[in-house]
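Heads up, one of the protein chains got dropped from this complex, but the rest are sitting where they should.
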Amino acid sequence: MSNSLILAEASGTWPYVAAAWVVVFGGMGAYAFATVVRGRRLSKKVPPEKRRWS
Amino acid sequence: MTTETAGPFGASDSGPTSTGSRTTMILGVVTLVALGVLVLFGLILSPADENQGDAVRIMYVHVPSATLSYVGCFLTAIGSAVFLWRKSRWWDLVAYASAEVAALFTAFTLVTGMLWGRPTWGVFWVWDARLTSEAMLMLLLLGYLAVRGIAADYGVRAKRAAIVGLLLVPNVFIVRQSVQWWRTLHQTPTLSLSGAEIQGLMLFSLFTGFIAITLSFIWMVIHRFRVAWLEEQVDAEGLDTAIAERRAEGVVS
Amino acid sequence: MLHDAWLIARKDLKLEIRSRVALNQVVPFALLVLVLFAFALDPDRGLLEKATPGLYWIAVLFSGLLAMQRSFAVEAADGVTDALRLSGLAPAGIYLGKTLSVAVQLLVLEVLLGVGVAVLYGTSMTGWLLLLATIVVATAAISTAGTLFGVVAAGLRVRETLLPLLLLPVLAPVLIGATRAFEAALSGTPSEGWPWVGLMSVFAAVYVVAGIFGFGPLMEES
Partner (left out) sequence: MVHLRGAVALLGRFPALAGVDLDVDRRRIVLLRGANGAGKTTLLRALAGLVPISAGEAIVLGVDLRVDHKSVRPRVGLLAHGAGLYDELSVADNVRFWTLAAGAVLADAESAMARLGLDGRLSDVSVGRLSTGQRRRTSLACLIARRPELWLLDEPHAGLDKEGRDVVDELVRDAADAGATIILSSHELDRAIDLADEIVTLGGGVALDDSGAGGDGHVA
C-alpha cells in the first residue's frame, strides 16, 4: 500500500483526529444524557426516602 | 423541573426527581471544566508529533479510554466478588454500572484505535496485540451484559452475572497473555510514539486526558448506579400491595 | 465430593451411550465441518494443509459446544433440576462429574476428528508427546469452562444463544494455544508449543477452582 504518502501529509490526519474526538465526546454526552433522562423518569416512581442521595 | 437543564452534564443539578445530588453536580461541573481544558491542550496548544503529525492528538483520548476500560472491568470483578461474599446488592449494582460504562469506553478505545490506525498504518485494523485484546474485552463485557439482561428473578440474574463478572479478571489476563504471545511471533507495530519520549505539552495533554476522562467515568458510573438502584426500587415497590391482592383472592374463592 | 462426581459422570456417560445422540448427531456434525472446510479452502493450493491445526480446533470447539448444550439439556428435563437440588449431591461433585463426562466425550470426538484430519487432509502426525499433552490440557480447559458457563446459561429461555456468546470469547486463548501448539508439533519445533500447554493448564486450573466454588450458588433458584 502506498499510504506512506498519507503519513507525510499532516493535514490529511485532521479528519481522523476530529472523528475520534467527536466519537468520544459525543458518546460520553449521549450516554450521560440517556442516563439522566432514564433517572428522571424512574425517580418520579420512587418516594424520596428511598433515594438516599437526594 | 425545567427541561432545558437536561443537557449532557448540566442535568446534574440536584432536583427532587433526578439521579443528581450536590456532590455529583460539583463533580459534573469539574468534569466539564476538565474536558474543556483537554480540548484546549489536546487540540490547540499541544504540538504535532514529528513522525505522526496531528494523528498523535488521538492518543489523548485513546489511551485514557483504554485504561479506564480495564479499570471498569476490574471494578466489575470487585463488585461481583463483594456481592458473592456479602450478598450486598449495593456492590452488585456497582458491578453492573461499571461494566456498562467499561463497555462504552472499550468501544471508544476500539473506534479511536481504528481511526488512529488508518493514518498511521494505512488500514483501520491490524491484528495488533493491544487492539485485539481490547476487542476480546469488548466481547467478554458484552457476554456479562447479556447475562445482566436476561429476564429472570433478581437473585438468579445477579448470582449468575456475579460469577461471570468475577471471571472477567482471569479471562482478561489470559486473553492478553495469549494474544501477546500470538502476535509477538510476527512483530507487528503497536500504537505508540515511534521511539520518541512523550514530553512537555504532549505529556501534559495526555495527563489532562487521564484526569478528564477519569472524572467522566466516575460521573457516569455514579449516575448509572443510581439509575440501576431506582430500577430495583421500582421493582420492589409493588410488593406490599401484591401480598394484599393475593390474600384477597382467597377470600373471594 | 469425588464419590458424587463419579456418580454423575457415570450417569451422564451411561445416558449418552444409551441415547446415542453424541454418536448419531455430534460426531457426524464434526466430520461435516471438516468436509465443509475442504470445500471452503481449496485443498490443492496448500491452504488446507497450513490451516489444519486451526480448523481442527474450530471443529472441536463447535461440536464440543453441541455436546455441552446437550449435557445441560438433559438436566433441564421436567423436575430433574429440583431433584438434583434435593438429592443431597455436593454441587462441586456435580460440577466435576459433568466436567468429566464432557471431557470424555470431547476426547472421543478429538480422536475421531484427528483420524478424519489425517485421512481427509493428509496430515502426517509428528511430535506425539506435544500433541497428546495439548489434547489433554485443551480438553480440560474446554470442559471446565464449558461446564461452568453451561450452568450459568442453564434453565434460561435464552440458553442456546447465551452459551456460545459467553463461552467462545473465553475459550479464545485455548483456541489460540491449542492451534499454536499443534502447529509447533507438526512443524517439528515442539519447544515453541510447551508454553501454550502451560497457559492452558493455568486456564483449566482457574476454571476448576471457579467451578467448585461457583456451581453451588449457580444451581439455586434457576
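Should a chain be cited, it is by its letter among A, B and C, assigned in written order, with residues numbered from 1 in that chain.
Heads up, the rule we're going with is that contacts are C-beta pairs under 8 Å (C-beta built on N, C-alpha and C of every residue); 3 or more make two chains touch, one makes a residue touch a chain.
None of these values were measured; they are calculated from a predicted model.
> Where does the absent chain make contact, in terms of the chains shown?
B, C
> Among C:89, C:106, C:174 or C:206, choose the residue that contacts the chain missing from this document, as touch is defined above.
The missing chain is touched by C:89.
> Tell me, which residues in chain B touch the chain that this view leaves out?
Listed in rising order, the touching residues are 153, 235, 238-239, 242-243, 246-253.
> Touching the absent chain: which residues on chain C qualify?
Chain C touches the chain not shown through residues 4, 7, 11, 14-15, 18-19, 74, 77-80, 82-83, 85-89, 221.
Convention: only the chains that are shown with their structure count from here on.
> Could you let me know which interface, A-B or B-C, is made of more C-beta pairs in contact?
Between the chain pairs B-C and A-B, A-B carries more contacts.
> For chain A and chain C, what's the span in angstrom between their mean Cα positions?
Comparing mean C-alpha positions, chain C is 40 Å from chain A.
> Just how far, in Å, is the C-alpha centre of chain B from the one of chain A?
Chain centroid spacing, chain A to chain B, equals 11 Å.
> Check each residue of chain C and list the ones that touch at least two other chains.
In chain C, no residue touches at least two other chains, as defined above.
> Considering chain A alone, which of its residues make contact with at least two other chains?
Touching at least two other chains: none.
> Given the complex with chain B, which residues does chain A contribute to the contact?
For this pair, the touching residues of chain A are 1, 3-4, 6-7, 9-14, 16-17, 19-21, 23-25, 27-33, 35-40, 42-46, 48, 50-51, 53-54.
> Which residues of chain C touch chain B in their complex?
Touch list, chain C to chain B: 148-149, 152, 156-158, 162, 165-166, 169-170, 172-173, 176-177, 180, 195-196, 199, 202-203, 206, 210, 214, 217-218, 220-222.
> Can you check the complex and tell me which residues of chain B touch chain C?
Per the stated touch rule, the residues are 84, 136, 139-140, 142-143, 146-147, 150-153, 155-156, 159-160, 163-164, 166-167, 170-171, 174-175, 177-179, 181-182.
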